[in-house]
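After this line comes subunit A, so read on.
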Amino acid sequence: MNSIIVSAACGILMMFGSVWIGNKNYFRFIAATGLLLTWVANWADMNGNGLFQIPASGMFVYTHISYFFNAILIAATLIYVIISGDEVTKQGAYPAEYFSLIFFVMSGVSILMFYNNMLMLFLGIEIMSIPLYILTGADKRNLKSNEASLKYFLMGAFSTGIMLMGIALIYGGTGSFAIDIKRAGSAVPGFYNGTSFLEITGLLFLFASMCFKVSAAPFHFWTPDVYDGAPSVFTSFMATIVKAAGFYAFFRLVEVRMAQTATSVDWKLIISFIIIATLFFGNITAVFQQSVKRMLSYSSIAQAGFMLFSLFAMNDLARQGLMLYAVAYSLSTIGIFAIMTKMKDYSFDGYNGLAKTHPALAATNTIFLLSLAGIPLTAGFLAKYYMLASVIRTGTYTWLVVAAVVFAAISVYYYFRLIQAMYFKNGEPVVAAISPIFKYLLISIAIIIIAIGAFPQLFFNLFYFG
Partner candidate 1 sequence: MTLLTIDWMFLLQKLILIAVIITVSLVIAMYATYAERKIAAIMQDRRGPNRAGPFGILQPLADGLKLFFKEEIIPNSSSKFLFILGPSLAMLTAMMTCAVIPWGNKLEFGETSISLQIADINIGMLYVFAIVSLGVYGIMIGGWSSNNKFSLLAALRGASQVISYELAMGLSLIALLMMTGNLSLRSIVDQQMAVGSLWNIAYQPLGFLIFFICALAECNRAPFDLPEAENELNMGYHQEYSSMKLGFFLFAEYINMFISSAIMATLFFGGYDIPFLDEKTLSPNLAAILGLGAFMTKIFIFIFIFMWIRWTLPRFRYDQLMDLGWKKLIPLALANMLVTGAVILWQMKG
Partner candidate 2 sequence: MEPTEILFWIISGIAIFSALMVLLSKNPVYSVLWLIVVFFCITNHYILLNAQFLAIVNMIVYAGAIMVLFLFVIMLMNLNTISEPRRTLWVRLAGVVSGGLLLTVIISTVRSAVDMNDKKALMSTGDIGLIQNLGKVLFTSYAIPFEISSILFLSAMVGAVVIGKKE
């Protein structure tokens, strides 16, 4: 709750920032300070020293893992703002407003961490989505950006409609918005206490719309166009933090709400189909891309496929795996995009010979790509490992694991294509001026990725005892 309020307040401050503060360059420092404050507020709240104690009347539920996940996402945003903040200021004429929209997204993210009620789920998803529609279209003179924004908006609005329809049906069936409704006894009198057909249809609708939000196949069609059309800085934001938040919300929904209907619906079967489809479309299409940005958008679909494993397995390993995955995937992607925004040519050929001119960029980029591909000693490997291990622990559907490994092997191909371009091809890459701070930031992100990959217990110690 504290992080929701603090980030919303920071958003409002940033909104007025464009009036009060003339110098554009201050915005990212203010934003970083605001995120730090949000992080501290979240941390204090987690340890029971929150600034405000607001009775939520069952709308929110505060668990350790929610706080921790929130802390991860806020920290990732902080890193994002520090490393790409100057790119944000270069987009369009309204840098302060962009930062304020990012803060609003963060308050939506915090809502999704703690929601215990489908109303809050809806509000969280919407607060997260609406600023993104704007950020996608931030490059107003670029037709591609406009198209992406409109496409995202129309499809997103449609999926929100389906979500609302689903929530309405669930409410009609059970008389409650809560996701942990107590059946038999405490339900609203006159309503059916078993599983009702309205509830199941509603849950299916809700499921479909959540799949859309996390770009799982067959609801993934918007992803490549939107990620490709949006300004790269904002793609980096939506492909990482927002997506991870969406996944955690989805995880909570499946874990708490859908599981109640497990006797009448085989959710595992549905999810396994979606996993296979997502992995298939993401990986196979990524192979044929010529632009790094577009490849990354398809790869983000493929990564979503891996994150879906946590929804399938629903055990402690899955929970830890999802957290690890969020960290590994977000950090690597933020890094790759930060490097990409400095490049002039986004195609694979544009990276030719980067290792000779900018060895630090090429080396860190390689580490990020290796982490995405899931090569051992990186955080990405461990994340993938946890995901697959969680499925094996359930003891069913082991063929999913086999398929996942095959697809991971395919993904190595397109990630290595970029590494190959950087190291083994000759060319003169056009790179914008790189400040030493930017370089050190990239290196420190790479060090975090390797540290988590090599010593995962550090991370889990933080989680369990932090």
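Operating definition for what follows: a residue touches a chain if its C-beta (ideal position, glycine included) is under 8 Å from a C-beta of that chain, and two chains touch if they have at least 3 such contacts; residues count from 1.
With respect to how the candidates were assembled, all candidates are chains of the complex that A comes from, given by their letters.
The structure presented is a predicted model; accordingly, all values stated were derived computationally and were not measured.
In the assembled complex, subunit A touches candidate 2, while the other choices in 1 or 2 stay out of touch.
Interface of subunit A with candidate 2 (complex): residues 4, 8, 11-12, 15, 54, 56-57, 59-60, 92-94, 97-98, 100-101, 104-105, 107-108, 111, 117, 119-120, 123, 126-127, 130-131, 133-134, 137-138, 140, 173, 192, 194, 196-198, 200-201, 204.
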